[in-house]
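One structure follows; several queries about it will come next.
Yeah, one chain of the complex is gone here, protein chain that is, but the others are all in their spots.
Up next is chain A:
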Amino acid sequence: MFRSALRGAMGAGFMAAAMASASAQVLEIGADLGPTGLDPHLITAFPSFMVVNGNIYEGLTSIDKDLKVVPGLAESWTVSPDGKTYTFKLRSSVKFHDGSALEAEDIVSTIKRVQSKDIASPLASRLSAIESANAVDPQTVELKLKEPSAPLLASLATIAVVPSSVETNKDALQKQPVGTGPFKFQEWQPNGFILLAKNEAYWQQGLPKLSGLKFNIVPESATRQVGLTNGQYALLPHIDAATALQLKGKPGIRLGETLDLAYALIGMNVSKPPFDNPKVREAVNYAVNRQEIVDAALFGAGVPGGPLSPALKSWALDVKEYPCYTPDPAKAQALLKESGVALPITVTMNVLPRQDIKDVAQVVQEQLNKVGFKVELKNQEQGQFIQDWRNSNFDMFASLNAGNADPDEYFYRTFRTGGSTNVFKYSDQEIDQLLDSARTQQDQAARKAAYDKVQRKLACSGPAVHVSYGTLFSAMRDKLQGYEVMPNRSLMSLGKAAY
């Protein structure tokens, strides 16, 4: 009896599944974490960005899969000869999800909202160069800058444009996002799913092809894999190498991959011994065997990388240019001897709680211990790790950092004296000057030359050992067309995808 009841239930299940696939093509996505908020100017976590950026909201500019700046809500722009005035021409047929038309006034209030102290947006610094924004006419916005800003166009791609009605409202967008993107918010069941519906009035003709996106929040990796295998989910975005290897070659499943903009790094506190000594930092770089780390901790899915991701093709130097990227334990030992620091050097390394980073830290520990360090790993809970990181309460740390489409965004805040995420307490006059000049430099070649110097100097004796850039995988059902994995983990290509 039990068996026949079970069969009955299964039969009903088959029917339900068949009906679902016939009626609509809502793309079922299996995500490991849910968003913690939806206000595009307040969120800081990947799971929130993934849902919101590019799907619900768009910026004035946009970043394509090669990390180049392309037009977004602005169809074109001009820059004044002194680099201090930007004039944007908006697309004419853009409507917000609430039906109102996009006008220059919305851009102005978006910028004010991000800069407002009351909103306290963590994105504010990306717009710090903007002195004023004003609407010339409904389709034209003019931005006046305090000083020329080379990274501005790339930064604007990350600033979601919101309706002027929410300029001072701190709560509305957390619950009910209103953007211009290909999908509009429909329902959020915290810890369950978040459902986006097709924006019928989207400005790009014929898009989106999908009738919606459903982000199912499934914390357990094994469960997500089963869900993809049996077709309950059509896409698992941004999975790690271990999961990708397990799914590779399974019937009906395809992998997409790209080089990640995020990178594994070992940070060193230069405000105290032993890492205040550049020779010790250089020794660490010679002791670390990056290829071994990629093979052992990332299952070979990645490449050794310098201070900039190789995904930033127009900026990053080839790692062959850095002498310390050829592992040389003997040289490391010699450098330690020269430094005069007593051996063994006992240090603690805080480790970000992610499996790939834990694996990286273990390999690094072993490599460093061979040349005269005594590294103790400290596995921390996320909140504790961030707290210690922010307060520079560490000797060393192993972590994963998100990258940016423009070098300034990362370099300036991380390595400039007093930079807001310069938790290493690093201070170098030459680096400061180079970063300052590159930030306002209009000439692309001169800017590149400055960043080349920065990369060379940081690679071997900077406060961070840049270890590796992993391969970023997404696994999907064969039927999914048009989705591309992007180095910055944006899912914006879903606007063009079909299933």
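Criterion: a residue touches a chain if its C-beta (ideal position, glycine included) is under 8 Å from a C-beta of that chain, and two chains touch if they have at least 3 such contacts; residues count from 1.
Basically, contacts and distances are computed from a predicted model.
*Asks:* Just to verify: the chain that's not displayed, which of "ABC di/oligopeptide transporter inner membrane subunit", "Glutamate synthase (NADPH), homotetrameric", "Glycerol-3-phosphate dehydrogenase" or "2-oxoacid:ferredoxin oxidoreductase, gamma subunit" does UniProt list as its protein name?
*Replies:* So, among "ABC di/oligopeptide transporter inner membrane subunit", "Glutamate synthase (NADPH), homotetrameric", "Glycerol-3-phosphate dehydrogenase" or "2-oxoacid:ferredoxin oxidoreductase, gamma subunit", the name matching the hidden chain's UniProt entry is "ABC di/oligopeptide transporter inner membrane subunit".
*Asks:* Which of A:S125, A:S211 or A:T348 sits in contact with the chain that's absent?
*Replies:* A:S125
*Asks:* Return the single residue from A:K84, A:R413 or A:K457 that touches the missing chain.
*Replies:* A:R413
*Asks:* Specify the residue from the set A:T229, A:S271 or A:T440 that touches the hidden chain.
*Replies:* A:T229
*Asks:* Which chain A residues touch the hidden chain?
*Replies:* Against the left-out chain, chain A lists 9-10, 12-14, 16-17, 34, 36-38, 44-45, 117-118, 120, 122-126, 170-171, 174-175, 189-193, 216-220, 222-223, 226-227, 229-232, 381-390, 399, 401-402, 413, 420-421.
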